[in-house]
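Note that one protein chain of the assembly has been removed; the remaining protein chains are unaltered in position.
The chains carry the letters A and B, assigned in the order they are written, with residues numbered from 1 in each.
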Amino acid sequence: MAFKNYILVCGGAGCEANRGVDLYKTLQKELQEQGVENEAQVVKTGCFGFCEKGPIVKMLPDETFYVSVKPEDAKEIVAEHVVKGRPVARLLYDKTQSRTNAKLEDIDFYQKQVRIVLRNCGVIDPDSIDEYIARDGYDALAKVLTEMTQDQVIEELKKSGLRGRGGAGFLTWKKWMFTKQVASNEKYVICNADEGDPGAYMDRSTIEGDPHSILEAMTIAGRTVGASQGVIYIRAEYPLAIIRLENAIKQAKDYGLLGENILGTGFNFNIEIRLGAGAFVCGEETALIASTEGRRGMPIPRPPFPAVRGLWQKPTVINNVETYANIPMIVLRGGDWFAKIGTETSKGTKVFALTGKINNSGLIEVPMGTTLREIIYDIGGGIRGGKAFKAVQTGGPSGGVITSEYLDTPIDYEHLQKLGSIMGSGGMIVMDEDDCMVDVARFYQEFCVDESCGKCAPCRIGTRTIYNLLTGICQGRGTMDDLQKINEIGRAMQKAALCGLGQTAPNPVLSTMKYYEKEYLAHIKEKKCPSGKCRDLVTYYILPNKCIGCTVCARRCPVGAITGERQKIHTINQETCIKCGECLKACKFSAVFRR
Amino acid sequence: MAKLTLEELKKLREEKRKELNNRRTEGKDVQVIVGMGTCGIAAGAKDTFDAFLKEIDQSGLTNVTIRQTGCMGLCHSEPTVEVIVPDMPSVVYGNVNPDVAQRIVRKHIVGKIMINDHIFDKPAADIIK
Partner (left out) sequence: MLSLEIQFISLTTEIAEVLILNTTMEKPAADDKKLTPELKEFIRQWKPKPGNLIMVLHRVQEHFGYIPRNVAFEVADLLDVPLARVYGVVTFYHLFKLKKPGRFKIAVCMGTACYLKGGEDIIKELENILGVGLNAVTPDGEFSVEAVRCLGCCGLAPVLSVNGEVHGNVKKDQLAEIVAKYKGT
């Protein structure tokens, strides 16, 4: 016999610290004392987020969400909720605290996430077109083919305010309109699935979880702009996504939802897959087109824009995966529905890959305008290991860092740009006190050196020069002049580089220089790395008054740099030491010290 | 499958929607849905999937369907599995290794008792009704 109620008590680290275990036991005791132990089961769960409001209790099946629940509240929860079936009002999560959920009337839960792009991910079998169809799949295409004119589709997109999710945030309806307006016997629709940002995997997950939504949206785009051929340009590093796309294309063709005479309407549209081969610059649309044509992925100056002259010199619509995934919902529910979600200038939701030093890393989708604090603490469950939050990096090698003082900034295109970062594709990497910002800037610059295609001098020489200067700073050879040089080169690249990669390559370093100047100065003036990450700038010592001569560190040292007899004070030979920090981790007596 | 017309697409949708909602196709009213994106598979979702197959086979249960789906977004607790049992709220379990899979079958599906320490919150309400 199943229980009537399930009382889920969050067992995450944050809630445990707030007497979550006591609460769990008290609830069980109360169930027995009030004689309803067969009515409800108390279940300890994994972290539910909202850690600052812990302990969290969620009642099933009615989805009631209680916050800051103390063991003393157990009696009332059992007496009211379990016995009488009435929620305990004073413990309910106050929805008005959340700025984002009130805006969409049909979503009225405590959750911070709204899933439009990811509506089917984790719900349907991605290999089953039937399950996609059951959840309104290809309904939008049917509507576009039979009930809407091309201009009406563009009008809905205009109302929706949808902007490109891949980079600069150009309005999607404009791209489509420009392409539609150009007269040409052939046009193309391209899906950019060349998700090259380190730390981002939104597009991979979207395709792996819901490949048909991309096919449907591309077909809608084809109908709207007058194209009959689509191309999905996808990273070869995503084999599972490629297999699922191939399978989806085959199923759609079998059903007549792709190919000739779609749904008997006389409209023809085909989609083929082209593989990337590991070049970040191919995320730039003109480079992507060059690569699709089988050439080296080098960008060309715009204009002409691909909307006028794109693939094989024909008018071409290029959108990224996430942009497309929104489109069937906009067509079905209308542009006005979509425009209700988000902020004044940034409509809809954004998918982020929340990773780094965070408890609940994952793929999340939040309405535009959600604050970083909500994302990191309510959804992400805070910083791993109880460490201090330092920064969030967004936009990958083209983006910048956001510091703790801006945690309450609503995330949208404009606010991020103002902070010197960008929406980018949606990687959101959380950093804690152990991460060195100079080193992070160096890491991204190294990436840009590798990925610069070499066509234009500002990017080719600029990235290399900045990288060399940053390496020098990390190794203790930096001067104040170097900072000045980085600044000048960076500003010049922003203005003079040919494509988005070069123009944004200095962002990580300029942004960290702005917000973490002190760290740069510590590296240059004091030759110290405050977080201890830059190995050339740290020294490990053994404190003689604490060392008891247990020999653990000496045995752990990979290069034999530690000497000392048993029960005698040990010393580190600085010449041999490679500064791996193993001794610091190994010592149980806090005798190893890092400076 | 023959090419669909507009009418046939509508009909197919109605049929499949009923199937998905009722989840009682061929008398199978229990569903185990394993997240099989790249992350999930890297974290061992295939072993989890096989463990469910084996355990359900050994328990002689005939009313359980095991399906795959994409990423549920809970990367920190992969592999993730949604379990739907009649008269019980559907829940998502995280960090489901073959051992936990066995417990889910024995306790949750057979015994109708939820398992401690592995339930995670579904990240968002479903916007498709």
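By our rule, a residue touches a chain if its C-beta (ideal position, glycine included) is under 8 Å from a C-beta of that chain, and two chains touch if they have at least 3 such contacts.
Remember, it's a predicted structure, so these values are computed and weren't measured experimentally.
*Asks:* Under the definition given at the start, what are the shown partners of the omitted chain?
*Replies:* Taken over the complete structure, the missing chain's partners among displayed chains are A, B.
*Asks:* Would you mind spotting which of A:Gln41, A:Gln113, A:Asn192 or A:Ser361 touches the chain that isn't drawn?
*Replies:* Among A:Gln41, A:Gln113, A:Asn192 or A:Ser361, only A:Ser361 touches the chain that is not shown.
*Asks:* Considering the complete complex, identify which of A:Phe48, A:Tyr238, A:Tyr255 or A:Tyr377 is in touch with the unshown chain.
*Replies:* Final answer for the missing-chain contact: A:Tyr238.
*Asks:* Would you mind spotting which of A:Phe3, A:Phe280, A:Tyr467 or A:Tyr515 touches the chain that isn't drawn?
*Replies:* That would be A:Phe280, which touches the missing chain.
*Asks:* Thinking of the whole complex, not just what is shown, which of A:Ile190, A:Ile249, A:Leu416 or A:Met431 touches the missing chain?
*Replies:* A:Met431
*Asks:* Among A:Glu33, A:Glu260 or A:Glu293, single out the residue that touches the unshown chain.
*Replies:* Per the contact definition at the top, the residue touching the missing chain is A:Glu293.
*Asks:* In the complete complex, which positions of chain A touch the hidden chain?
*Replies:* Touch set of chain A with respect to the missing chain: 195-201, 204, 236-239, 274-280, 291-297, 312, 353, 355-357, 361-363, 393, 396, 427, 429, 431, 435, 440, 443-444, 447, 450, 453, 558, 580.
*Asks:* Residues of chain B in contact with the chain that isn't shown?
*Replies:* Here the touching residues of chain B are 38-39, 41-43, 75-76, 78.
Keep in mind that, in the parts below, only the chains that are shown with their structure count from here on.
*Asks:* For chain A and chain B, what's the span in angstrom between their mean Cα positions?
*Replies:* It comes to 25 Å between the two C-alpha centres.
*Asks:* Touching residues of chain B toward chain A in the complex: what are they?
*Replies:* 1-6, 9-10, 12-13, 16-17, 19-20, 35, 37-39, 41, 67-77, 80, 82, 85, 87-89, 91, 94-95, 112-121, 123-128
*Asks:* What residues of chain A sit close enough to touch chain B in their complex?
*Replies:* Per the stated touch rule, the residues are 1-3, 6, 8, 11, 41, 43-49, 58, 60-61, 106-107, 109, 111, 113-116, 118-127, 130-131, 133-139, 142, 146, 201, 204-205, 208-210, 238, 240-241, 254-257, 261, 263-265, 329, 355, 359-365, 379.
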